[in-house]
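Down below is the structure, laid out as structure tokens.
Here the complex is missing a single protein chain, while all its other protein chains stay put.
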Amino acid sequence: MKAMSRDRLLAWLEELAGRSTLIGPRIVGEKILYKPVHHSAEIVLDFAKTDLSAKEYFLPSTEAILSVKREKKGFDVEEPSLHGRQIIFGLRPCDARALRVLDALFLNKEPADPYYAERREKTTLIGLACREMGDECFCTSLGLAPDEANDVDLMLTEMAGEYAIRAVTAKGKALLGAAVLQEVEGVPPNPFVRQKQVPILEVGKWPERFDSPFWAHLSDRCLSCRLCTYVCPTCRCFDIRDVELSDKEIERLRAWDSCMAEGYRRIAGGHNPRPAKAERLRNRFYCKFCYYPQDFGPVACVGCGRCIAQCPVNVDAVEVLEGLSAL
Amino acid sequence: MIEQIRDKARELLESKQISCFIGYERGTRGKTHPAFIYNPQEVGRLVWDESCTHNLTVYLHQFKNPVKRGEPPPRVGILLKPCDTRSLNVLFHEKQIDRARVYVVGLACEGVKGNGRLAGRCQRCSERLPLVYDLLLGEKPEPTGREDYAEVADLEAMSPKERLAFWAREFERCIRCYACRQACPACYCFECVAEQLDPPWMGIAIDLSQKQFFHVMRAYHLAGRCAGCNACEEACPMEIPLSLLNRKIAKELEALFGYKVGQDAITPPPLATFKKEEEVPL
Partner (left out) sequence: MAQNPYRPALGTLVGVKDLATDIKLFQVALDNRQEGRGGFQPQPSYRPGQFAFVSAFGVGEAPFCLTSTTRRSQALEFAVNKIGTVTEALHRLGEGDVVGVRGPFGNWFPMEEMRGKHIILLGGGIGGAPLRPVIHTILDDRANYGKLTILWAARLPSLLIFREEFDSWRAAPDTELHLTVDQGDETWKGNVGLITELLEKVAPSPEEAVTITCGPPIMIKFVMLTLAKLGFAPEQMIMTLEAKMKCGMGKCGRCNLGEKYVCTDGPVFSYAEVRSFLESY
């Protein structure tokens, strides 16, 4: 296999950072997050999974979708200027698959979302295969693999201290360009250690479980915050609202929103179809495993386990899926 | 102690003195999480050990309304540590929770641990016993003998410019998930000012200025009400040291008014009271 040594890889990444926006895993406070990197010293190579997904580089937590200027005779509406190219390094296969899940809605369902589409088209993905599955990971139960290469442009696999590198798409090949690679012998580590088979019910089996008291009992401890939806790589609900920057300048913002928030569905008159947190928690699971696949194709979960790791009250998606299956 | 907790819960449920007992149970992956026991046969689920960090007082808000119209609100039993009882006193004083509708099993507490380390608030705990209870379990542990506000010393040593940079660095990571607010027993507004859109005080943007505004504003809304249970910081997915804000404010309040939060349900908090001695000539 063609490979780069660790030092060579870091040097190549720093070179990329010099000519493009490079986003990679870096330490921020006590967490590891995908952030812009400029120097190789900032890049973390030994990590399990970042604490937030890479979705903010395609669906930013906040973005201005329109610029509006108040004029004497009305308004002038402008769209934001186009973004430059970006490279995301160190993308785990689950996070890369999550982009395909979002594509099903943002690209493939008419009309395509132009903001997401532009970022997606201008981003090159450098994947990094997992050495092993984490305690909370269950990607294999969703038909994914911790070394899946099909969702990235370039795939890196750690092997005996070197990084085997393979171009998956023409975009990846172009990025790799004339980078110097050496041959390396050996077999990548088996990432399927700690693989856990979690029962994922097919779409047709969800309706009969809708009215089960299971949901009320589960939701007793739920705090109805937004944490799970924000750390999730496939959750995409957003809000749109104008903000007045001055008496002449207005921005129309799009920002992350969450179906778990109590007022998420409340309309101006006060009516709220999901007033109880049990209904909202239930809707989140149904949206991911029952509605999204019916509407757009893929199940809206990649088994990354971030919601499991971070939920302050231990609402565990694996436990939920196992519990539902047993009903 | 766990058997005493389970026995009491069973007795209260069987005699229908309560309709639910809120405690802790074993969760997944070595974690403990809040438990809601409705059936006396299930009290075996209850556990008590040093992993029981959550402040369960926050769940009393969901039992405030009657289940059926015309009935009184449900009576619940709850397991509380000394720090948790401070926040319960705040809720009693603010008339959010009716004392008669709660049966408190109060625990003498040696401290809880997170990541193998004794929690900060436990290292300097001055109560050691619950401040309000219907049943007290456990022997009073040794006093910690620790100075109360040592953890804000580093913050105080910073110049205002350094402090601003410190908090900007911390809040940059914030994702405005509101886990801190939702875990806090004292944050019970129907519509938080952070989510009001008329006017849009904080708008919808998840950017540094709105995030800083939210956290500082929340700390001020909690001044004199924050019991220091640290549920906010423990809930935060980005490990932001939120308690430093609240502790600094608590330190100032104690110095100015000699006030410590949640010691009882009667003493009015200084920011909600005015004393004649405080009158300043115009």
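Each chain gets a letter, A and B, in the order it is written, and its residues are counted from 1.
Please note the rule applied: contacts are C-beta pairs under 8 Å (C-beta built on N, C-alpha and C of every residue); 3 or more make two chains touch, one makes a residue touch a chain.
All figures in this text were calculated on a predicted structure; none of them were measured in a lab.
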Subject >> Residue of A:6, A:38 or A:109 in touch with the missing chain, whole complex considered >> reply: A:109
**OP:** Sort through B:142, B:198 or B:279 and give me the one touching the missing partner chain.
**Re:** B:198
Subject >> Touch with the omitted chain, as defined above, among A:44, A:65, A:168 or A:198 >> reply: A:65
**OP:** Decide which residue listed in A:123, A:140 or A:283 touches the omitted chain of the complex.
**Re:** A:283
**OP:** Extract the touching residues of chain A with respect to the undisplayed chain.
**Re:** 65-66, 68, 70, 73-75, 77, 79, 105-106, 109, 111, 113-115, 118, 207, 210, 236-242, 244, 250, 252, 254, 257, 259, 264-269, 271, 273-274, 279, 283, 286-287, 290-291, 294-295
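The definition used in the following text is that only the chains that are shown with their structure count from here on.
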**OP:** List the centre-to-centre spacing of chain A and chain B in whole Å, with centres computed as mean CA coordinates.
**Re:** 32
Original post:
In the complex formed with chain B, which residues of chain A make contact?
Top reply: 28-31, 33, 51-52, 61-62, 135-136, 217, 220-221, 223-227, 230-231, 239, 241, 243, 253, 255-258, 261, 263, 308, 310, 312-314, 316, 318-319
**OP:** Please name which positions on chain B make contact with chain A in the complex.
**Re:** 27-29, 31-36, 54, 58-59, 62, 169-170, 172-173, 175-179, 181-183, 191, 195, 197, 200, 203-207, 234-235, 237-240
